[in-house]
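Missing here is one protein chain; the remaining ones are kept as they sit in the complex.
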Amino acid sequence: MRPLIGLVLALLAALALPFAVYPFFLMKGLCFGLFAVSFNLLLGYTGLLSFGHAAFFGFAAYVSGHVMKQWGLGPELGIASGVAVAAVMGLLFGLLAIRRQGIYFAMVTLALAQMVYFFCVQAPFTHGEDGIQAIPRGKLFGLVPLDNMYALYYTVLAIFCLGVWVVWRAIHSPFGQVLKAIRENEARATSLGYRTEHFKLAAFVLSASLAGLAGATKTLVFQLASLTDVDWHTSGEVVLMTLLGGMGTPLGPVVGAFFVVTLENYLAEVGAWVTIIQGFIFVLVVTLFRRGLVGEALAYWTKHSRNRSRSGASLPSPSA
Amino acid sequence: MITLFGYPIQALMGQLLLGLINGAFYAVLSLGLALIFGLLNIINFAHGAQYMMGAFVAWLLLTYAGINFWLSLILAPLALGLFGMALERLLLRRLYKLDPLYGLLLTFGLALIIEGAFRQAYGVSGQAYQVPKLLQGGINLGFMYLPLYRAAVVVVSLVICLATWLAIEKTKLGALLRAATENPALVQAFGVNVPVLVTGTYGFGAALAGFAGVLAAPVYSVNPLMGSNIIIVVFAVVVIGGMGSILGSVLTGFGLGLIEGLTKVFYPEASSTVIFVIMAIVLLLKPAGLFGRTA
Partner (left out) sequence: MKQVFNAVLAAAALVLVAGGSAQAQISDGVVKIGVLNDQSGAYSDLSGQGSVVAAQMAIDDFGGKVKGKPIQLLSADHQNKPDVGSNIANRWIDVDHVDAIVDVPTSSVALAIQEITRNKDVAHLNSTAGTSDLTGKACSPTTVHWTYDTYAQAHGTGTAITKQGGDSWFFITADYAFGHALETDTAAAVKEAGGKVLGSVNAPFPTTDFSSFLLQAQGSGAKVIGLANAGTDTINAIKQAHEFGLTKAGQQLTGLLTFISDVHSLGLDTAQGLILTDAWYWDHDADSRAWAKRWSQKMGGRMPTSVQAGVYSAVTHYLKAIDKAGTDEARKVVDTMKTMPVNDMFTKNGKIRADGRMVHDMYLVQVKTPAESKYPWDYFKVLRTIPGDEAFRPLDKGGCPFVQSAGK
């Protein structure tokens, strides 16, 4: 009962927020939040650290930008094509990468993403350093003009909720249980008769598609797609967001994403310190609080409420 | 004139030689990375930053203390070695019981901090560093003009790689290192101070990166981003060679330098991608890398 109330409250807050906080900022946070949630599906629930997720995010941004600007198709088709391409890339990357585990996996994804980066630098349709600019937002379903800031915000919010819901369904399904089993002990999962390779590949493709969805949505918001999005620093940033918010927590990555986006925007006035601060956060999180903001908060909360109501019904432990 | 695929053979020889020189940088860098990985099981993302620091230490020594290239070639790696050992003692040590991924993330954060700090202090357009007097000029090989300095880089790198390899394969210390990699608890039980061994290894890896940085200073732009440009390529080299394999990383370093050099002639647009393509192929055929044992 209680989580439901929380969810409704959060949704109401999300609906009202653009009237209090600058909507463009919120939309950026939502896009990166979705990106981080998709990434978390791999890192937090399957135990695979991809260091090349920017490839899906950024390339989907280019594809949907191209489709909307050069082919003049609407936002739905633009986003759909971005997601489709990201899914195909996810399949190809996944086939190569899941042959290795742990660190090897991270390095392979990094190197593959680097190939995508070089391709984007050179391919004519990405316009090199200029990027694809002035991408028309068009009308949603041919009706709602997305140039209206609020219409755009609610569209982005809907996409975000859809993405988060997909991940939520995935991890709370039998499929998700197998992923968690793989994370904990892959050999045991195999011995139980699961073809872990297939599950990992499916998780990878799903994660890549959702990263693509996030990238395509970002194109819609900022009306541009550029090399920044495929750069390996973006891959690092999404790791930071997830880690900071709390990997393996359903909404931790979103908190982390908003934190980093806020940092990027409001520290912009003080100049060059952004990367240094990001680096310090990495070091702090890794050495001191590995559960992340949300993870630590949940741990604290469960501990305290357990102490208080020791005799009462035990609360559901925070879903891992 | 003899030609090969439409290119004069002399020109090709020149390009191969240049490839070998670039390979020397890859080899020294991936050697340090492989050493650290072998013993600590950590992917040292800060390796590029340490390479950059090596170049900067040389530049700082020259600019503020008038210390020349030759002394820097010793002092800068020493400084980096100490820096590396401090990092290992203060930070990395806390992570050994955890998933190795945390080591990767920690060193990634460190790389961001180091790069950012140097950017803040020295800007990005880079610093000037001259080729040492003794090695200025070059020799005309007939098919190309070879700067003396570049020739020296290949020789020095080969010596360093060979010496390291011999030290690990043929000396008692090397035997201990290899044993500690296999079974640290057992080696500890024999009365060897394994933590000191680990600290020393990380320090040595960092020193190698610093050494490569000093070597690079006279030929490449000394700027805070020089490390992050090269580190990903070196990662690919290590993956192709088989992670943790010292001989593998050295041979692959030189080999890929050559292949990259040839690509620059026949299909220059792809010369930065070719290494990753090779990596993908190697992983498909031999997931453990060319010289790696199956993990």
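Read from first to last, the chains carry the letters A and B; within each, the first residue is number 1.
As a convention for this text, a residue touches a chain if its C-beta (ideal position, glycine included) is under 8 Å from a C-beta of that chain, and two chains touch if they have at least 3 such contacts.
Here the structure is a predicted model, which is why all the values come from computation and not from measurement.
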Fill in the blank from the handout: Filtering A:75, A:90 or A:131 for touch with the omitted chain leaves A:131
Handout entry: Selected from B:107, B:164 or B:273 as touching the chain missing from the view
Key = B:273
Practice task
Identify the residue among B:130, B:171 or B:193 that touches the chain left out of the display.
Solution key: B:130
Exercise for the section: Pick out the residues on chain A that sit against the missing chain. Expected result: 22, 24-25, 28, 118, 121-122, 124, 127-131, 133-134, 150, 218, 222-224, 226-229, 264-265, 268-275
Handout entry: Hidden partner interface residues of chain B, rising order
Key = 11, 14-15, 18-19, 21-22, 116, 119-120, 123-128, 130-131, 138, 144-145, 147, 149-150, 218-221, 223, 225-226, 229-230, 261, 264-265, 268-273
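The criterion applied here is as follows: only the chains that are shown with their structure count from here on.
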Practice task
Would you mind pulling out the distance in Å between where the CA atoms of chain A average out and where those of chain B do?
Solution key: 33
Fill in the blank from the handout: Note: in the complex, chain B contacts chain A through residues 41, 43, 91, 94-95, 98-102, 104-106, 108-117, 119-120, 232, 235-236, 238-239, 243, 269, 272-273, 276-277, 279-280, 283-284, 287, 295
Practice task
Name, in rising order, each residue of chain A that touches chain B in their complex.
Solution key: 49, 51, 96, 99-104, 106-108, 110-112, 114-115, 118-119, 122, 232, 236, 239, 243, 272-276, 278-283, 286-287, 290
